[in-house]
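Handing you this structure, nothing more for now.
The complex appears here minus one protein chain, its other protein chains still in place.
Letters A, B and C mark the chains in the order given here, with residues in each chain numbered from 1 onward.
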Amino acid sequence: MLTSAHMMALTPVILVCATAVTVMLGIAWRRQHAATALVSILGLNLALVSLYLVYSAGDVSTPLLVFDRLSMLGMVLVLASTLACLTMSHAYLEGYPGRKEEFYLLMLCAAAGGMVLVASQHLATLFFGLELLSMPLYGMLAYTYRDKRSLESGIKYLVLSAAATAFLLFGMALLYSQSGRLDIAGLLAGLESSGGGAWALAGAGLMLVGLGFKLSIVPFHLWTPDVYQGGPGPAATFLATASKAAVFIVLLRIVMVAPAFHVEWLHTVLGGLALLTMIVGNLLALIQTNLKRLLGYSSIAHFGYLLVALVVADGLAVETAGIYLITYLMTTLGAFGVVTLLSSPYSGEDASALHHYRGLFWRRPYLAAVLTVCLLSLAGIPFTAGFIGKFYIVALGVEAGRWWLVGGIIAGSVIGLYYYLRVMVTLYLVEPGMRGRDAPDNWGMKAGGVVVLGLALLVIAFGVYPTPVIDWMSVLTSPVH
Amino acid sequence: MILLWLVLVPFIGGLLCWQADRWGEKAPRWIALITMMLVLIMTLVLWLQGDYQLPAMNAGADSIRWAMEWKVPWIPRFGIDVHLALDGLSLVLIALTGFLGMLAVLCSWKEIDDRIGFFHLNLLFILGGVVGVFLAIDLFLFFFFWEMMLVPMYFLIALWGHSGSEGKTRIRAAIKFFIYTQASGLLMLVAILALVFAHHANTGEYSFSYADLLQTPLSENMAMVLMLGFFIAFAVKLPVVPLHGWLPDAHAQAPTAGSVDLAGILLKTAAYGMLRFALPLFPEASQTFAPIAMTLGLVGVFYGAVLACGQRDIKRLIAYTSISHMGFVLIGIYSGSELALQGVVVLMVAHAFSAAGLFIMSGQLFERLNTRDLQEMGGLWGRMGSLPGFSLCFVAASLGMPGTANFVGEFMVLFGTFPTAPVVVIIGACGMVFAAIYSLILMQRVYFGPSLNDQKFEGLDGREFTMLLGIFALVVLFGLYPQPLLDTTSAVMGEVQGLFQGSLPAGSVPMSSLAGGGQ
Amino acid sequence: MGVSMSYLPLTFLLPLLGTFILALSRGHMSERGSVWVGVSSVGLAALVTAFITIQFMSGDQSAQTLTLWTWISVGNFTPTIGLALDGLSITMLGIITGVGFLIHLFAAWYMRGEEGITRFFAYMNLFVFSMVLLVLGDNLMLLFLGWEGVGICSYLLIGYYYRDSANGAAAFKAFLITRIGDVFLAIGLFLIFAELGTLNIAAILEQAPAHWATGDSLVRWAALMFLGGALGKSAQLPLHTWLADAMAGPTPVSALIHAATMVTAGVYLIARMHGIFDLAPDVLHLVGVIGAATLLMAGFAALAQTDIKRILAYSTMSQIGYMFLALGVGAYDSAIFHLMTHAFFKALLFLSAGAVIVSCHHEQDMRKLGGLWRRLPLAYMGFIVGGAALSALPLVTAGFYSKDDILWQSLAADQKGLLLAGLVGALLTSLYTVRLIIGTFHGEMKSDHARNAEPGRGLQHGLPLILLAVLSTFIGAMIHPPLSGVLPASPGESTEAGHTALELIAAGTAIAGIALAAWLFLRKREALARLVSGGPGASLWTLWNQAWGFDLLFDRLLVRPFRILVFILRRDIIDALFGLVASITKGLNAGLTRTQTGRVRTYATSMVLGATVVLIFLAFGQ
Partner (left out) sequence: MNGIPMEHGLILAAILFAIGLAGLMFRRNMVFVLMSLEIMLNSAGLAFIVAGTAWEQPEGQAMFLLVITLAAAEASVGLALLIQLYQRFRTLDTDAVSGMRG
């Protein structure tokens, strides 16, 4: 009973999978790096365009998947960040001695998994999407296995992510055992009526642990810096942007759709975790000298702020989550993009130590300007998108009267200022005999360069004139609740 | 439309300077100078055209009539719009920004010789941000510019400053400056948002505009909490004593242009903020908070003075004197009498000039002796052309010598505050003795006393002479004939006083017999 | 026929112009040029004053005002830059410009060859400008402007020889103590404005009696504040310690500022604000008591000084004590009259001392001088005439008429205590004056400076001394300041009982004093030396030499604690507090980074721990 409407709604996912298959066949036929990259980018763009058509066709809901406005938003975010990562990986993999094409394949599969996860409303699809998102990541992280660090990050991510999935599954099983229903809405309705027994709560808790790991919420965050530092540039970027965004959207859906989840006590636990994540995330990064580890910690902190949207879960919450996600994605893609560009073409270890960036402004003014804009946006200074994001989150906290969380945001962003500023100033320091790393001369012309510059301009444009995005966001999120 | 140009000109000028770096060393400097001259001329033109006598807030009418206004919707979702408005107070302060901007460019003509384009970019962005702060009437836009002007100042201190003694590097000072202001700024953001949501709660629609938020009825302690949010943000920037830690470090490490800007204009944005936002938005809360604020002002006066006497670095000494002067400003703002408020405006302008003069002097001393340590100076009187003469004039201004604008400002503040808080004024007047101590200590240690060697230094060249003469002429002009300045801001101050006084029982507090110990 | 007031501003604009020319000359002005500008500006001002005085005296001597522009106008606070001319201010103006001009002339000779003479005359002209403004101001704000201007000029002039840091310290001390006085004056101003709503002196004097009843606590506070201001500026107890050290400046400066004009500003202030003091009789009495106390304290201190300028400084202090005594008993006219005569003979004494100092190559210590009367005849003549006037030699000197008048007024106001103090003071005055003259001019020459002292030549040296000498004699006493109607009637006019008897007693004490001193210091020099070197005598001598130890007291009480406080607060402690917060964050960071061990097992354990904590919380919540 797969009606034509279903097919229409599924086209974006189908297109991505089709691209993956074509890339696979392409590899089997003749290994051609540029062609593979081109095909995958084309495929993703097609998916994006089709997404627009599906969006205009209106909502479609099936037991397993739902294609409403929130999943549209999720898919756009996943596709956009994958596109950015792909363009960057092209420049990055130029110098890679081994096989280059499989990287694109893995990324496309991960993207498909992300899209499924975003649209899931059934435990099975949630599990399926999550795993389809994570499995290729093991491969991408350990792609340049000749370099010890990449292998190390791959192994760490595999072991811990598998453990997290086990937690998630066990949680699902317990919830299923209590409610007998696997679709999220029905599951939680069943729980509501049966008065949430100990097992159900344990199940919910374990699910929270599983998803918490993926969002690197504090007690489960220890893997993040090592994996970000070790993994190759584009892989770490994908992990920091697409995968986290997808998981967050699904968590947002659960919180928005499921009233039962409004168990007051679960919110206080989530609130506590959010506060902890903000503070610890920023504290860890205080005197960090490795830029990729620092960006890892800052992504932990930013998801601490984002959790506030989940904790409040009404009024402005969804709109704030959407806006903050967009600003976070743009900024992190920009920042990681610069790191990747500096370390491409691939020549062993990435350029992530701070002394590589000393005095970059006087060698590559525009690249350093992009990084400065991204750091300012992470810190939430006006003229950048980060400021709008922070403004929304603080507004949400104030409207909901959550003074502890608002205090946490302020303390967190103040601590954050310290290390963002420290990094920013090293870009401008002039020291004779600098051992800094340089991007290739014509980096601006290449595809990766264009994306990074575009992102920086987007960050500033969104910071100065956010109305179009805000209007689009309020349209997107209005009918959901 | 001219208001938008007032804000945009510095930013465009800054970008031009950055690019002009390629065409040679002189180009960025001239572009920066011309830009700031343009801003100054625009304000003077505005001042000559518009008359600022008309009462800004006519009785009962809800909307305040600004001298000039320019409004464009920006984020309709929250009722935020780019709302620039000009009245007497902001006009005076923007003219001050223009003038001090020119000074900053002039005094770093020889001092900055590497990365000149980028230096002027930052310098002009600071000035653009400050002009934005003075014009913004929409609270979001105000906060936007308030936070935005910190970044270029941070770069100015971190990249062109000179490192202080024993490990106090300029980057630490820059970061300390940034964090102090940013953290307090965030508190203000929370206060603004709480105010907006309170407004939304009873009128149903979001609005950040100044006129609407003036009418939001707030419960007693809610108003106090929000007022504190605003007050702390402005107290850090003013600076008020417990939160002043950043100023001496920032001044000691900043280049001369940075110090001139910092002391001249950035401190005034805080006082402007209090007069524009903290007082009118929460009149009752400010009224109950007034005694505490005045005591903080007093503490500031004495604490700044005592520390100034103990400093070895000349720029730190001048920084602490600014803390002492700003103590008087705080007393004047919270006294709630129109005379004191007018005195605050004069004192702000006077302090801007005298602090700028002192910092330019210390910059020129650094250029000649390349040290800022008072221990290594002494007996410089006859050996530097007319620089000592000008320093004597600025030191006289800073200790409040009659005939200078500082005296007029300080005394108007004290005269105005006496009926409401006599004890505060009496203790404040004793502060004048301390002002004499630190000012003359500066004079004695640098210029008088035995000189280490009799090496003659070259005197002031044309540029430096005209700069110092210009500032001193203005200080004396406003000291002897401040009326034009007072007329421009009389309407605004009357309105602020009306709002502030409105909450007080009718008439000023009866003069209880002094023997009874006053307030 | 009124005075043509439009010329009046010239009296202070000319010195101001002089200062500008000298200041902006940026060192290109030759010595002759700067002397010429400096002296002529004050000279012209003196001429203008003379012209105005003639017009004023011939007219009906009524008060006139001229307003140049409103200084500030905010609500009812509208001080103006306005000048008021009446008997009192014309007298003071005459003294300032007249004596000022003579001193400037003498300074041209005194400062010949000094480096930075342009700077000297610039400050002197600025001083005359401020003093004239102080005297002519029609409102208290303008008076305060002159008041502070005079203070800063005295600071600059005392610290003129800036190379030696002791002079700097003396200047700093002078400015600081007068500044404390200014604070009291400022508070007085605030009080008056808060109560009467105006700062115009005429308006205040007219509204004060209506606004307050006599003895009202507020008017007593106002009077007390004005008294505080006057004490600071006129170096009376307890704010007097700066005057002795102020002698570090060049002698013409001491003559002009610390004898003739600035120190009398306090007397002028009390005289001008007599309306306020009349409403607070006990404060007025306090003025008299302070005058008497300072008079005695300074008299004894002058006896034990060795530096001729310090003796003259303490003598100035005691003569101003007499003026305060006169004010205390309500004899405003006689106070001003004594002020005028004192200006003449004290300026003469200082200039003669200046002549001696320059001739003896800047040797000021009396113990090193002596036997100069033959070598420096003009200086000796100056000292004789000035000394006589100072110790009020009867009938011949101006001092006799003015001091005797004060003693008579205090008798008429039956203030027995004050009269007694005055008489003892007169005795002390003649004692130390004669000691000074004998010590400096008679006996054998005690150093080679004294031996080859060559006398001053030229008009600039001689003319001021001669003119002032003439004015110190009874001719000077004939100049009666036109104070009729300006100041309230003094007690002496009503009764004449005992006037002649008092005159005889006063003359007797003066002559007895002179005779006793002559006998003591000519015959009994060794006995005195032995007395002073032994036990109690020595301690008494040092006590007087240290001016009753006030300096030591203030140093222990105020200066030392302030220095300690400054030393403690050198490193900003509040800032260190915030530094604490920063170090806590760094500590937390260090702690947390230790959790990042890098081992997979640790990460897994932390995950499990996290899970258990979440589960416990959830169970706990149930």
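Keep in mind that, in the parts below, contacts are C-beta pairs under 8 Å (C-beta built on N, C-alpha and C of every residue); 3 or more make two chains touch, one makes a residue touch a chain.
Keep in mind that this is a model prediction, so the values were computed, not measured.
Student: Among the chains included here, which ones are touched by the excluded chain in the whole complex?
Tutor: A, C
Student: Of the residues A:Pro12, A:Gly230, A:Gly416 or A:Gly448, I need the one that contacts the missing chain.
Tutor: Here the residue in touch with the unshown chain is A:Gly230.
Student: Quick one: say which of A:Glu131, A:Glu319 or A:Glu399 touches the chain that got left out.
Tutor: A:Glu131
Student: Kindly state which of the options A:Ala166, A:Val430 or A:Val450 is in contact with the chain not pictured.
Tutor: Going through A:Ala166, A:Val430 or A:Val450 one by one, A:Ala166 is the residue touching the chain not shown.
Student: Just checking the interface: what residues of subunit A touch the absent partner chain?
Tutor: 123-124, 127-128, 131, 135, 138-139, 142, 145-146, 148-149, 151-156, 158-159, 162-163, 165-166, 169-170, 172-174, 176-177, 180, 182, 199, 225-226, 229-230, 293
Student: Given the full complex, what residues of subunit C touch the hidden partner chain?
Tutor: With respect to the unshown chain, the touching residues of subunit C are 593, 596-601, 604-605, 608.
Keep this in mind: only the chains that are shown with their structure count from here on.
Student: Counting only chain pairs that touch, give me the topology of the graph as line, ring, star, complete or other.
Tutor: complete
Student: Using mean Cα positions, find the chain sitting nearest the overall protein centre.
Tutor: Closest chain centre to the overall C-alpha centroid: B.
Student: Considering only C-beta pairs in contact, identify the chain pair with the most of them.
Tutor: The largest set of C-beta contacts joins the chains B-C.
Student: So the centre of each chain is just the mean of its C-alpha atoms; given that, what is the distance between subunit A and subunit C in Å?
Tutor: Using C-alpha averages as centres, the distance is 79 Å.
Student: For subunit B and subunit C, let me know how many angstrom lie between their CA-based centres, rounded off.
Tutor: One centre to the other, that is 37 Å.
Student: So the centre of each chain is just the mean of its C-alpha atoms; given that, what is the distance between subunit A and subunit B in Å?
Tutor: Spacing between the chain centres: roughly 43 Å.
Student: Can you pull out the residues of subunit C that are in contact with at least two other chains?
Tutor: Residues of subunit C never touch two or more of the other chains.
Student: Which parts of subunit B, given as residue numbers and ranges, touch two or more other chains?
Tutor: If we look for residues of subunit B contacting two or more partner chains, we find none.
Student: Which residues of subunit C touch subunit B in the complex?
Tutor: By the definition above, subunit C touches subunit B via 23, 26-27, 69-75, 77, 81, 115-116, 141, 144-145, 147-149, 152, 155-156, 159, 162-165, 168, 172, 175-176, 179-180, 182-183, 186-187, 189-191, 193-195, 217-218, 221, 562, 565-567, 569-570, 572, 574-575, 578-579.
Student: Provide the residue numbers of subunit B that touch subunit C in the complex, in ascending order.
Tutor: Checking each residue of subunit B against subunit C gives 241-242, 244-245, 248, 303, 306-307, 309-311, 338-339, 342, 379, 381-382, 385-386, 389, 392, 396, 401-403, 407-408, 411-412, 414-416, 418-419, 422, 425-426, 429-430, 432-433, 436-437, 440, 444, 447-451, 459, 480-483, 486, 490, 511, 513-515.
Student: Under the definition above, what is the set of subunit A residues touching subunit C in their complex?
Tutor: Within the complex, subunit A touches subunit C at residues 155-156, 159-160, 163-164, 167, 198, 201-202, 204-206, 208-209, 212-213, 218-220, 222-223, 225-226, 263, 265-266, 268-269, 272-273, 280, 283-284, 286-287, 415.
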